[in-house]
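Supplied in C-alpha cells, the structure appears directly below.
Removed from the display is one protein chain of the complex; every other protein chain stays in position.
Letters A and B mark the chains as written, and numbering starts fresh at 1 in each.
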Amino acid sequence: MNQTTGLRVRNDSQKISAFIKEELKPKGKLISPFNVLAAIIIVVGIGLIIFRFAKGIGAVTNLSQEFPWGIWIGFDVVTGVAFAGGAYVLTFMVYILHLDKYHPVVRATVLNGFLAYVFYAGALLLDLGRPWNVINPIIGNKFGLSSVMFLVAWHFMLYMMAEFIEFSPAAAEWLGLKKLKKILSGLTIGAVIFGITLSTLHQSGLGALFLMAKGKIHPLWYSEFIPILFFVSSIFAGLSMVIFEGTISHKVFHNLLGRKLKNSENTILTGLGRVCAGTMFVYLFVQGVVFIHGQRWQYLNSGWGLWYLTEMVGFVALPGALFTMAVRNQNIKLIRIASVLALLGIIINRLNVSVIAFKWYAPHHYYPSWQEIWITLTVIFTEILIFRWIVNRMPIFSDPEEVEEGDDTLKYILYNEENEETEKWKVSNM
Amino acid sequence: MERRNFLKTLGAIGGSMVVSKKTAAEESIKEEKEFYGILVDTTRCAGCQECSLACAEAHGLPEPDMDDNLITADRKTSTKSWTVIRGVESEDDITYIKTQCMHCNQPACASACPTKAMEKTEEGPVVWHSDRCMGCRFCMLSCPFDVPKFEYNSPVPKIQKCIMCWDRLQEGDEPACTEACPEDAITFGTRRELIDEANTRIYESPNDYVHHIYGQNEAGGTGYMYLASMPFEKLGFKTDIGDKAYPELTTDFLYGVPFVLTLWPAMLIALNKATTKDSSEED
Partner (left out) sequence: MEGFKYVDIFATKGIEYLFVISFLILFVAYWKFLNKPIKNATRKIRKVLIEWFQLAEDYYYHRGHVWAAPENQNTIRVGLDDFAQKMLGKAQKIEFPKIGEKITQGEKSLKLNIDNRNIDILAPVSGEVVEINQNAAKDPSIINQSPYEEGWLFKVRTNKLRRNFNNLFHDRLAKEWMHETAVEVSDLMSKEPGLLLQDGGEVIPGFIKEIDPDNWDKLARRMLLTGDKK
C-alpha cells in the first residue's frame, strides 16, 4: 500500500514476527560461568521434577504425615511472596502518593513481582499432590469459600493479572505497538489500586493459613495476629528486596540504566531505606503488643526463647537500627548491608512459622531433602534467566518521558530514544 | 375508629407472625438431620481389633497386621489403616483406645479445604472426595488431631481417613466397626442419644468413669466421643484443644476480607486524588 520508502516492503504482522525471531537469539556470551551454573541446576532440576511426578512427592521430599508442608511452601511460596511485596509498596508510593523520585525503579520491581508470583505459583504446582485438580477452585462448582487457601489462590491469580497489566506497557513498547501501549497505560492506575488491595489481603492471608495450626506452632510464633505481622513485615521485606536486587542488577546491567536512574540511584536507596527503617520500628512495636497480649514472657527462658530473641533483635531490630544510621549518614553501603540482614530476618521469620517452630515438640523434626532444595534453586534460576531475557530486550531500566501535566489518568509514555532508533533499524533491515 | 383499625391490623400482623414462626420452626425441625456419632467406652474395649479388620474389609483396604506388639501408646492411623487400636499401660492394666477421625461438628479440615474435597455431610461424617482434591494437604496442617494421611509415595495420591462408613449409612447400615465390636465398646447413634447414654453410664457407675465425655465440647464438639476410667491426659488424649471450633480461628480474618476489598480502593483513590499536584504549580 505505502510505497513512499523502499523499506516498507512487509506488513506489520510479518515485521513483528521477524522482530520476535530476532529477539529470541541470545544476547551476550552463551558460555559464561553463570550460564553454566544455571544450566547444570536447571537440567538436573528438570530431571528431579520428572521423577517427582513419576514417583510421587515422597520420592523427592522429606515431607511426612507429621510435616505436610516443607520449604516448597515455607520458602518458595510464603517467603517468596513476602519478597515480592516491593511491587505493591512501590506502586503505592509512585502512583498513589505521587512520589515521583521512585519512578526509575518501578518497572523493574513490577516485573520482578510479576515473575515472582508466576514462578511461585509454578512451585506450588510442584507441591500439590493432585495438580490436575488445581482448576477446581477456579472453575469448579465446589468453591471452598470458608477456606483461607481458596482466598489466597484467587488473589494470586488476580494479582498476577494486575501485575501483568502494570508491566504490559513495557512489552508493548518493545513490540513497537504504540496504540496498544496507550490503552494499557490507561489501565495502570486501576491495576495498581487492585494490586495493592489484593496484596494486602494475600500477604496477610498467607499468615492466616497458619491460624488453624494452633497448638502446632510454638507459642512464640503463633498468635491470632499472624496476618497483621505478615502484612507489615512484607512492606520492608519487599523494599529490602528492591534494594538488594537493585544492587545486583544495576551492576550486571549497568549499560542499560537510564539517565534518571543513574542520577538518582542513591537518593532512591536512601528513601527506600528510610521507609524500611520506619516500618521496622513500627513492626517491632506491633510484635511487642502481640508479645504482651500472648503473655509470651513465660516462654523466653528456653532455647526457643533465645531463638525468638535472635530473630527479633539480630534480624529485625539490628537491621532497623542500621537502616536508621545509614539514612541519617547517607551511607549507601550500610543501607545495602541492612537490607541483606532484613531479608535474612524475613526468611527466618517465615520459616519459623511454617516449618521450624511447627511441631517443635516432635521427636524427629523435618528438614528439607537436597532434592527439595535443588528444585527450589531450579525455580529461582529459571526466574532469573527469564528476568535477564526480558531486561535485555524490553525497556525496563531506561528513562521514562515526563508525565503529561494535568492528566488524571496518569497516561505516561515511556520510550528510550536509542531503543526506538535501533528498533526501526532492526525491523526495516529484514 | 381509625386507631382501632390500626391496632387491629397490628394485632393481626403480629398474631400471624407468631403463628407462622411456629410453623417454620416445626418445619425446620422435621427437615433437620441430626449428627450421627460413635461413643467409645474405653473401659469395655478388649483390644481385639475386630473393628480394624471390619473397617479394612468394608473399604477395600489391605488386611491389617493384628500383631499385639503394634499396639503402642502413640500408634497412629496410616494410609492403609483408617482406624487403629492403641494401648496405654497403667499399673497392671492396659487401656485400649480406638483411634480414627473425630468427625468434628465444625471440622478444621472441611473449612480449610479450598475445593470442598473434605466435606462435612449433613448426617455428620466428614468425607473426602477424590475428584475434588488438589493434594494441597492444608487439611493435614489444620486438623488438631492430625488425622488425614497422605499417600506420599503415589503419583496419584489420595487422602486416607475414616469416613464413619458414610457410604454404608446411605444404605441404611451402621458403620462396619460398631457392627463388628464383640464387647459393645463402640456404639453408633445420634450425638444427642450418645451423650445421654454416656451420662447415664457415668451416673450409674460414677467410680468407674472420669466424669467427662471427651469430644462432647472439645474443638466445638466431635462426632466420636470417649469415656475413660482415668484422666484423659494420662491416656494420651490431647486435652489442650479447648472448646472453640477450629474454623472460628479464621473467621476474624475472613470476615474482614470484604471490608478491605471495599475500603482499600476507596482510600487509595482518595489518596491518589489528594496528592495529585495542580498543574498550575509548575511555571
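Just so we're on the same page, a residue touches a chain if its C-beta (ideal position, glycine included) is under 8 Å from a C-beta of that chain, and two chains touch if they have at least 3 such contacts.
Small disclaimer: the values here were computed from a predicted structure and weren't measured.
Participant: In the full assembly, spell out which visible chains the left-out chain is touching.
Facilitator: A
Participant: Out of A:20, A:183, A:289 or A:373, which is the one that touches the chain we can't see?
Facilitator: A:289
Participant: Please identify which residue in A:160, A:327, A:356 or A:396 touches the non-displayed chain.
Facilitator: If we include the chain that is not displayed, A:327 is the one touching it.
Participant: Counting contacts across the full complex, list the positions on chain A that touch the omitted chain.
Facilitator: Residues 257, 259, 262-267, 274, 277-278, 281-282, 285, 288-289, 292-293, 295, 324, 327-330 of chain A touch the chain absent from view.
FYI, only the chains that are shown with their structure count from here on.
Participant: Using mean C-alpha positions as chain centres, tell me how far chain A is from chain B in Å, no decimals.
Facilitator: For chain A versus chain B, the centre distance works out to 38 Å.
Participant: Would you mind writing out the residues of chain B in touch with chain A in their complex?
Facilitator: So the residues of chain B touching chain A come out as 76, 78, 108, 110-117, 131-138, 140-142, 144, 146, 149-157, 238, 240-241, 246-247, 249-250, 252-254, 257, 260-261, 264-265, 268-269, 271-272, 275-277, 279, 282.
Participant: Applying the document's contact rule, which stretches of chain A touch chain B when the two form their complex?
Facilitator: Listed in rising order, the residues of chain A that touch chain B are 53-59, 61, 63-66, 68-69, 92, 95-98, 127-131, 133-134, 136-137, 140, 142-144, 146-151, 153, 189, 192-194, 196-197, 200-201, 204-205, 208-216, 224, 227, 405-406, 408.
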